[in-house]
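What you see is the complex with one protein chain gone and the rest in place.
Chain lettering (A and B) follows the sequence in which the chains are written, and residue indices restart at 1 in each chain.
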Amino acid sequence: MGAARLVRGTTSIVVILVAWQLFAGRIPTSLPFPNVVDVAESAYDLAASGDLWQATVVSLQRVLLGFSIAVVIALPLGLTMGYVGLLERFLDGLVQAFRSIAPIAVLPLFILWFGQGDVAAASVVAYAAVFPILINTIAGVHSTETRLVDAARTLGLGHRHVLTHVVLPGCTPQVMTGMRLGMGLAWGSIIAAELAVGAKTGASGGIGQLMFISYAYQTDVSALIVYMIVVGLLGFGIDALFRTFGRKWEPQRRSSS
Amino acid sequence: MSKQVTLADNNASSAGGSARPSITSRTVIESALPWVAVVAFLLVWQLAAGSIANAALLPPPARVASALGEHIADGQLLNNAVASLGRLAMGFIIAVVVGAPLGVLMALSRAANDFIEPVVEIIRPISGIAWIPLALIVLGVSQALPVFIIAYVAIFPIMLNTAAACRGVSQGLLRAARVLGLSRSAIIRHVVLPAAVVGVMTGARLGAGGAWLALVAAEFIGAPDGLGFSIWYFAGIIQTAEMIAYICVTGFGGYVTDRALRLLQRRLTPWSPALRGI
Partner (left out) sequence: MGIIEATSVGMTFAATRQGSATVAFQDVDLDIEEGEFLCIVGPSGCGKTTLLNIIAGLERPTAGVVSMEGEEIEGPSPERGMLFQDYALFPWKTVWDNITFGLRYGVRRRQYPRRRRDEIARGFVDLVGLQGSEGKYPHELSGGMKQRCALARLLANEPEVLLMDEPFGALDAQTRLVLQDELVRVWGAEPSAPRRKTVVFVTHSIDEAVFLADRIVVMGRRPGRIKEIVTVDLPRPRGTQTRAGSRFRELTNLLWDEMRDEAIEAAR
């Protein structure tokens, strides 16, 4: 079974690469469309020069900063909202309203307030990540078993300790899911933000901006495809990290009690 | 749920004792609560705008409302909204038409799954937004660009959820259908396809948020009109009130999309597990 799978998977990937190599020249674009070999060469050159790494680090830093802000806001807020029903009702309208707005839509506002640098970019990331984390945390709190909360209360725990020692560990799987979803959106948003800012002035760095530059100024399509691959690899890596973490939390809570 | 019930009950009884508020007035208060927060938010906004006193940085809510009114009145907003929603709908339709059959195929045939899955797993991590510059080169600034990006973003959740839902049809159900004398094609039609619809709807709802994100980003850079284009346009000429008005409209659009998909899901698949707890 494993062997057949491998063969089939490799076949379809090879077929796609060969087709790309053969038909790249026929794609009707204003610029010559690169084939596989062009892209591979370009990847080699870019890996040797430092620009790509530097831009990647800039983007990752922004994501990390914005994501941390989102966690610091969403986790305590989500726990409290899930635990205190009235607070959840109270904030429900605002949460629904703001989460309906695509994060990238508020980018111009953040640029207006914070300038074109890291702060605006990180704010967009935070905005993108905050709602998945918040909503999944609230759902997680709702799904922690009432019995466990009751048990802790009869053992003499106050509300604060119930939150940190029962509710929080109880909803960790959902929190991890929320973080994973939030990180996915965050990564998409940072690229969008850097692309858009690049479209405006071209002075803020980041891998999204490199993509914009290679499209707009250098018209270097093979570099552009390399950047896309880097975006994909990093997205995959980040997601894999969260999945491994998520699994780490699972085994002890397989059965409920 | 009942954690909050306990808390709320404690509050109510310690505050009111025997004179606890009647059920109806309590539910009225509860349903009014979110609006209190919204009004409070608008008040804070108004106060902040008053103290900043610079409409370019932060216009007061009333300015945004009147900008919104103007754009509704002269039809511009409608044109832009129709342009954006049309692209969204188009992209989604393409995603369903391509993604759903592929998903069913992946669930039914191990070989098909083995051929398709690795390719999907390699391409999928490249976010739709990262395709925008390349799409610009191939397609140019056009209708097709946002449609392509939306279709790309929506197709993966639809395809994978469809496959998962079809695979999730239990052995028990399949056996029951066979015992009842259904042929293989009848089983696919009456047992597997209903499950596929559940998967399509779940995937569509999951993909909607990302699709809006991609739509706005694509319109920032690569579209001649639309809601995202308008936000970016008014940001460029620093007409902040108009810009915020359009941001609000995208939010409304996102909300309506979610509601509409939910409604559709309830209509098409009233038995869907995803509907539980909504």
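Throughout what follows, contacts are C-beta pairs under 8 Å (C-beta built on N, C-alpha and C of every residue); 3 or more make two chains touch, one makes a residue touch a chain.
These numbers come from a predicted model, not from an experiment.
Contact with the chain not shown here comes from a single listed residue; of A:157, A:216 or A:233, that residue is A:157. Touching residues on subunit A toward the chain that is not drawn are 145, 147-148, 150-158, 161, 165-166, 169-170, 172, 252-257.
Criterion: only the chains that are shown with their structure count from here on.
Subunit A makes touch with subunit B in their complex at residues 4-5, 8-13, 16, 27, 29-31, 33, 82-86, 88-94, 96-98, 100-109, 111-113, 128, 141-142, 144, 146, 149, 184-185, 187-189, 191-192, 195-196, 199-200, 208, 211-212, 214-215, 221, 224-225, 227-229, 231-233, 235-236, 239.
On the subunit B side of its complex with subunit A, the touching residues are 1-5, 7-8, 11, 30, 33-38, 41, 56-57, 111, 114-119, 122-123, 125-134, 136-138, 209-210, 212-217, 220-221, 228, 231-232, 235-236, 238, 240, 243-244, 247-248, 250-255, 258.
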